[in-house]
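Of the protein chains in this complex, one is absent; all others appear in place.
Up next is subunit A:
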Amino acid sequence: MTASEPRFEATLDPDALESLLARIDPDGVDFDGLRLEPAGGGEYDLVTPETTRRAVSPADLADAEPPVPAYLTNWRYWQDVGGEGTARRAFLRWCERAPRPEPETETETTPRDDREPLPVPERYAALEDGIDREWGQLRITPRLADDPETASGERVYDLTHRVDAGRDPADLEIQDEPRDARRIATEDGDGRYRPLKTAPTLVSGWAFVGLSGAELVETVDTFYPATIANWHRELRGDLDVDHWRETADRQTGMYADVADLPRETVEWMAEACCVDSQCLKRREWEYAPDDELEVEGGDGPFPCREPCSLVVAAARTWTDLEQEPERTYELELTPSEVRQLEALIDAVAEGRTDEIREADVADGANRYRARYLRAKRFDEDGLDVREVSTAETDGESGE
């Protein structure tokens, strides 16, 4: 099949048409630009943005010129998807840039789709080759099924890592079923466990091909759990955000103390953990409902509605650490060594240590440079520093 012969033209066979007509209820159809109303005597009034035809017989419908078959099979497909009002349906429609259902609750803060919705004829033309959408590091490609057995207008969905967009599918490892996503999502490229599913460390090189809509949703939900549900809530204007204070106050047991974390440290924590380079969720939680954090929440399509378990667990460590009073220390460093400390911290914070070349001793975070600094400035107790002031709250350990 070539791209110049849209496949929907040829495939509205009599059986498909019969099953379509059987579904039309007495009130007719009004869906995605198609209006079809029973006109009595087994005939129908047909209206699309392109065509108006009164009292059409089923035989005429079967022979209708494009894009009428596209409208008809589009309606049928979405009837089969079902799930009116569910996140699953809304997500599948987003995937192919179908119009949103009802923007009834749309407000200033409802996230905009970065792509315009496509009317049916344009959408079908685009679905011939597949429509690409990005969801975090995932690339989702709905397309018209090329299996002649499936009803015309049936969609299937391909799913890959977005960096594999241009790659020959033969180079990718084809996966069998949605739960294969679990294994792919478990470790990063260095074989380290990924406790945060939305960390931007998903490995590439795999592909899910020809998934059904339900399978696609299951697979995406395995890679990025609950992102579809929360995205949908946000779309409908009922995302229930729990800000830091509410989340912290709810904790009990070993996490009860995180409620003591000072406000400014919550700011640092969000900068450390939640920015796009660390997590693809768009942070919507703030310190408190009327007390926003300064750090950017990110640009991802799916929201983060409350501090996750990883951040709460890390907060517990910071709660302990931040209880220590500050002190003043004295140590000898050259100006370059100060720069080098900065370079070391930066390299670790940006996860860059693996990229520093073995012999690149000009880079302060180079291993030889770090070993040299340790040889020079550490004694058996570590860094050779002297405490010159002791915090008033802590009178015991001064010199």
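Basically, a contact is a pair of C-beta atoms (placed from the backbone, for glycine too) under 8 Å apart; a residue touches a chain by one contact, two chains touch by 3 or more; residues count from 1.
The rule is short, and it goes like this: contacts and distances are computed from a predicted model.
Hidden chain, UniProt protein name from the list "Sirohydrochlorin cobaltochelatase", "Glucose-methanol-choline oxidoreductase", "2-oxoglutarate synthase subunit KorA" or "Tat (Twin-arginine translocation) pathway signal sequence": "Sirohydrochlorin cobaltochelatase".
Within the full complex, the residue among A:Glu187, A:Asp260 or A:Glu355 touching the omitted chain is A:Glu187. Residue A:Ala229 is the one among A:Ala229, A:Leu333 or A:Ala370 that touches the chain not shown.
Within the set A:Arg97, A:Arg139, A:Arg155 or A:Lys197, the residue that contacts the chain not displayed is A:Lys197. Among A:Ile174, A:Ala313 or A:Leu331, only A:Ala313 touches the chain that is left out of the view. Checked against the full complex, the one of A:Arg23, A:Arg179, A:Arg352 or A:Arg371 touching the unshown chain is A:Arg179.
Although one chain is not displayed, subunit A still touches it through residues 83, 86, 88, 179, 182, 186-187, 193, 195-197, 221, 225-226, 228-230, 233, 240, 250, 252-254, 305-306, 308-310, 313.
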